[in-house]
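Below you'll find the structure I mean.
Let's look at subunit A:
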Amino acid sequence: MRNVSVYYGGIRALDHLTLHINAGELVALIGSNGAGKSTTLKTISGVLRAKQGLVEYRGEDISHAATDHIVAVGVSHCPEGRHIFGGLTVRENLRLGAVARRDEQTLQRDLDWVLEMFPRLQERLNQLGGTLSGGEQQMLAIARALMSQPQLLLLDEPSLGLAPLIVERIFQVIRELKARGLTILLVEQTVHQALDVADRAYVLESGRIALEGTPDALKHNPQVEEKYLGQG
Partner candidate 1 sequence: MKIRLLVFALGLIGVLLLAACGGAAQPTSAPPTAAPTQPTAVPAAPTSAPASAEPIKIGGGFALTGDESVLDLPAANGAKLAAKEINAAEGINGRPVELIVHDSQYKMDVTAQICKQFVEQDKVIAVIGFTDTDSVLACGPTIQKAGLPFITAGATSPKIPTQVGDKTYLACFGDNVQAAVGAEYGASKFGKTAYLLWDKGVEYTTLLADYFKKRFTENGGTIVLEDQYDDKATDFSAQIAKVKALPKQPDFYFISAMPYNVGPVVKQFRDAGLTGPIIGGDGYDTPDIVSVAGKAADNVYFTTHALIDAQGGTEGIKKFIAAYNKEYGHDPENAFAALGYDTMYLIADAIKRAGSTDAAALLKAIQDTKDYPGITGKISFPDGAHVPQKGVTVIAIKDGKFTLGVEMVPEKVPAP
Partner candidate 2 sequence: MPLVYYALQQVINALSIGSLYALMAVGLAMVFGILRLINFAHGDMMMIAAYIAAFALGAKLPLPVAVVIMLGGTVAVGMLTERVAYRPLRGAPDVALLLSSFGVGQVLQNGTLLVTRLMQKPILIAFPAPEVLSGAVALGPLTVSRLNIVSLSAGVVLLVGLTLFVTRTTLGLSMRASAEDLVAARLVGIKINRVVTSAFQIAAALAAVAGLLFAVQAGQINPYMGFTPVLKAFIAAVIGGFGSIAGAVLGGFVLGALEVLLTALPGLGDLLPPGPVADFFKTFLPSSLTSYRDAFVFVALILMLLLRPNGILGKDERET
């Protein structure tokens, strides 16, 4: 992502932002509310359009590609607030996760794999998405995002509003996914935990990269400590 600027109406949300993610890396994006974290993810997945700049994925310019194309080439965005389809069953939700894929044969294999990772969903396959608990919904959202067989997973606030125990479980999953070689861009408010799993992290402030570095380096940066880690 190079030199990207994004506007909401007249308001600039991203200001000449440049960042990159290497294959297999888990990169965390941290920053306060309104810093542009979610906007960054939305711009990558094509929900928002960059007014200037370039979004490149594996050498392909996807700045103007349709979202479905971006998903098809392997970028999957698991949005903030989960956005599962409440009126559809869990099975249907998962099936739609794979909607952009062309290879129907491996679908069942992936479904098994995802359900293995989230056994809770297995039990609730035929239940409506809307009847699941918050944690289950988050798992469903991640599972759905995985169904598209992504190479790059964009995770937006997966721990938001969840009980600590479940947050723990989510991060466990994230580690698992990382171990499987998935590239992940993680947006998190719980900065500690994010930095614990990340290989690298960016700190965003009003649409610009304020800092960049390894988790260790950032953790010891006084600015970060004061602003984002606080007492916690």
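The rule is short, and it goes like this: contacts are C-beta pairs under 8 Å (C-beta built on N, C-alpha and C of every residue); 3 or more make two chains touch, one makes a residue touch a chain; residues count from 1.
A word on the picks: all candidates are chains of the complex that A comes from, given by their letters.
Remember, it's a predicted structure, so these values are computed and weren't measured experimentally.
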Looking at 1 or 2, the one that touches subunit A within this complex is 2
The residues of subunit A that touch candidate 2 in their complex are 45-47, 66-68, 70-72, 76-79, 83-88, 92-93, 95-97, 99-101, 130, 144-145, 147-148
